[in-house]
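A protein chain is absent from this complex, but the other protein chains hold their places.
As written, the chains take the letters A, B and C, and residue 1 is the first residue of each chain.
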Amino acid sequence: MNVENKFPGKDISQEDLETKFPLAAKKYPGHKSRFSVSGVEFGGEHIPVLAGPNMVESRDLILEVAQSVKNSGANFLRGGAFKPLTFPYRSAKYNETREQGIEWLLEAKNKIGIPIITEVMEEKYIPLIAEVADILQIGSRNMQNFPFLTACAKTGKPVMLKRHYGASLRDWLGAAEYILIEGNEKVILCERGVSVPHTHRATSRFLLDLQVVPAAQEVTHLPVVVDPSHATFWRPWVGPMALAGIAAGSDGVMLEVHPEPSNAAVDPLQPLDFNEFEILMKRMSIVAKAVGRTMS
Amino acid sequence: MNVENKFPGKDISQEDLETKFPLAAKKYPGHKSRFSVSGVEFGGEHIPVLAGPNMVESRDLILEVAQSVKNSGANFLRGGAFKPLTFPYRSAKYNETREQGIEWLLEAKNKIGIPIITEVMEEKYIPLIAEVADILQIGSRNMQNFPFLTACAKTGKPVMLKRHYGASLRDWLGAAEYILIEGNEKVILCERGVSVPHTHRATSRFLLDLQVVPAAQEVTHLPVVVDPSHATFWRPWVGPMALAGIAAGSDGVMLEVHPEPSNAAVDPLQPLDFNEFEILMKRMSIVAKAVGRTMS
Amino acid sequence: MNVENKFPGKDISQEDLETKFPLAAKKYPGHKSRFSVSGVEFGGEHIPVLAGPNMVESRDLILEVAQSVKNSGANFLRGGAFKPLTFPYRSAKYNETREQGIEWLLEAKNKIGIPIITEVMEEKYIPLIAEVADILQIGSRNMQNFPFLTACAKTGKPVMLKRHYGASLRDWLGAAEYILIEGNEKVILCERGVSVPHTHRATSRFLLDLQVVPAAQEVTHLPVVVDPSHATFWRPWVGPMALAGIAAGSDGVMLEVHPEPSNAAVDPLQPLDFNEFEILMKRMSIVAKAVGRTMS
Partner (left out) sequence: MNVENKFPGKDISQEDLETKFPLAAKKYPGHKSRFSVSGVEFGGEHIPVLAGPNMVESRDLILEVAQSVKNSGANFLRGGAFKPLTFPYRSAKYNETREQGIEWLLEAKNKIGIPIITEVMEEKYIPLIAEVADILQIGSRNMQNFPFLTACAKTGKPVMLKRHYGASLRDWLGAAEYILIEGNEKVILCERGVSVPHTHRATSRFLLDLQVVPAAQEVTHLPVVVDPSHATFWRPWVGPMALAGIAAGSDGVMLEVHPEPSNAAVDPLQPLDFNEFEILMKRMSIVAKAVGRTMS
């Protein structure tokens, strides 16, 4: 690949590709990583969907969601048992279920037959979570926690690396390189919104950056997934942005789904309910087909 | 419409809708302006395309582009005869054609039979341009030039109001209200990229804000168009972002098209050539259909 | 001046200095414009203070403020008679006083003996305002209204060019060049806050960018003034930021002063009262002296 002289002041140079993130960089036009995670391919024609609640609130909830999203065509169950919280105080409702939550995810995986993606936050819990999760999710706040990236990489498990809301594409690929250099080739990038000065009608400070989808795909062979729920923080915008993400060329979509969004333990304005998710799955499939991809 | 209590710290309040931009605000769910400009409807099922060169460089160029984009299905010819320039020095190549450019646009309109959208920059040229243009384009740098907005509105001509790259949705709707209050109801909003700290691999400082499409449509009845050429500044990203704009629910797409992009008088990295535009028109039509809209 | 090779990806290049804004660019190290406006020097050792209300609300108010700020050592009376408003609706309180306000400014100037700076918003009012004002203020929203910059420049009056809240230093100097190219050498730059994603405890979207003071002074010979009232939007922060502006090397300070801030027609949270202004003047003088400058 040669990017030299395209942009006079470009953020990513040919030298970056060769010396800063040679493993993440595309080697030739059309170079694209394709790999299978628990029978689901990333980086290919098919666009995987990762759906579930923000938090693994209870055993019943996670089993119910797992069955419902699977029925609607989701490929992975997402849900956080360990959760980063901006403030150290938790409401009773907002309690992390931690080790117990991981057990419930395992039960959902075995009973319903759907692979799991869940967040890891601390090195000491990596072995526990890596035993259950099919994909380890690294949250945006840990994107540049380099020793932690290395520790996750060493498990050999597929890793989804969320982009920090203040990170450039260059920073993000630098973080991905920390995982790749350990010999772990199953790295999935996930865009989840950047902070911008131009506030919308929202409390959320985030804007889903869809331009980074073609920008990333121009320089890296890694699959790029989008997470419109977290970025928009607002249910009515999730559908349009999910469809837009697919049209922009995303290699996957992550979505929050909850049986009763208004009772969600956290961020009740953003999850879809089962019916909304099912309808969106159908609409996403149609748009995927329109851009030469498939879904569910 | 009642937006109260949705967002605790929302940027746009119920009071804003009622007192700051009551004319731009939706009155009821589903409220949407539909109006016809020279036979092309905005705000309806059909998604108009406005295509052409950044600058009206010469008579031959504009006639050639007019014919080609019309053949590919564009609804309007775009092209700047008066152009804002960040610096006061112009290369020979980068010269504004001004009054002459407006004449050439008129000739293209009459000979090829395609309506015209072109930028106005000064009050004194409004009468000249309003005679030829089917839509007056107000550039992003003039978005909050309030006396100028009023002067454009008073022509009664349809107005496309580009969002400033630093403006919130609230500011943008305030500017639209200045046009609506003059009794001019044919206002089209155009998103053309916001400035963000998270630079991509680009010299451009802009990110096409597609989240603003559903955000705007939630609170205003005005049609919202997207301009991916200007935002991305980079040809390979124009197609993905145009498709994403349609999937996100845009009411129109503006695109730069040039017979020989590398010889364009300005910003040669962003326009599509005729063949690329024709292919993109077909792809856009398919995505439009996938989301229940039509194009060309 | 040679800036080449200092920064690999710098925003302002040697080529910019030579071809984009050769008149605004420094010609040699230490190159600094010094010029006098109605007996007050800009660009020298002395730091001028421009103080007064946001709006010229009434004759009594402006005469009272003029006397008070002059007594405390201000060099210019500031006050807006023509005001840009984000929304087209005005409360009775928030009414522009326009031509009448300009007359009151003239009366204050003559009776109290203090020069005037006030904003121009439209080409047609330039002659009226240029007759009264010692400095024409161009608001941030008009920073890239290029024909208007030219029209202001042609009056020959000193011009204060406020930086747009979304503009880079490069854009700002390009706008200054439009004034300089008309032969008008009395251009004063004014930093008034940039929009940032990292919100503080404020409704204001702005952050006073003091880093731009040394950054501008490195490449341009034009004086740079800071306006902490508008940027911070919050009285308790105005003093610290004014002092910081002086310590950073500003060539002037603009401040909002109102006899009864809580009754100000607009933005009542930001102006200082007479007593606070007098105290701040003394503190600013001490800091000015500490950095080898003088004030009042």
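To be clear about the criterion, contacts are C-beta pairs under 8 Å (C-beta built on N, C-alpha and C of every residue); 3 or more make two chains touch, one makes a residue touch a chain.
If you're wondering where the values come from, they're calculated on a predicted model, not measured in any experiment.
Note that of A:121, A:231, A:248 or A:269, the residue touching the chain absent from this view is A:121. Across A:38, A:144 or A:296, the single residue that touches the chain missing here is A:144. For the options A:76, A:178 or A:274, the residue in contact with the chain missing from this view is A:178.
In the complete complex, the hidden chain is touched by one of A:54, A:137, A:155 or A:168, namely A:168.
One chain of the complex is left out; on subunit A, the residues touching it are 19-21, 84-89, 121-123, 141-142, 144-148, 164-168, 170-171, 174-175, 177-178, 181, 195, 197, 205. Taking the complete complex into account, residues 3, 6-12, 166-170, 194-203, 207-215, 218-219, 231-232, 234, 236-237, 240-241, 243-249, 269, 283, 286-287, 289-291 of subunit C touch the chain not shown. Hidden from this view is one chain, which touches subunit B at 9, 11, 166, 195-199, 205.
Everything that follows uses one rule, which is that only the chains that are shown with their structure count from here on.
Taking only C-alpha atoms, you rotate subunit A by 180 degrees to land it on subunit C; that is to the nearest 5. Remark: subunit B and subunit C have CA centroids separated by 33 Å (rounded to whole angstrom).
Computed centre separation for the pair subunit A/subunit C is 46 angstrom, with centres defined by C-alpha atoms. Among all residues of subunit C, those that touch two or more other chains are 166, 195, 197, 205.
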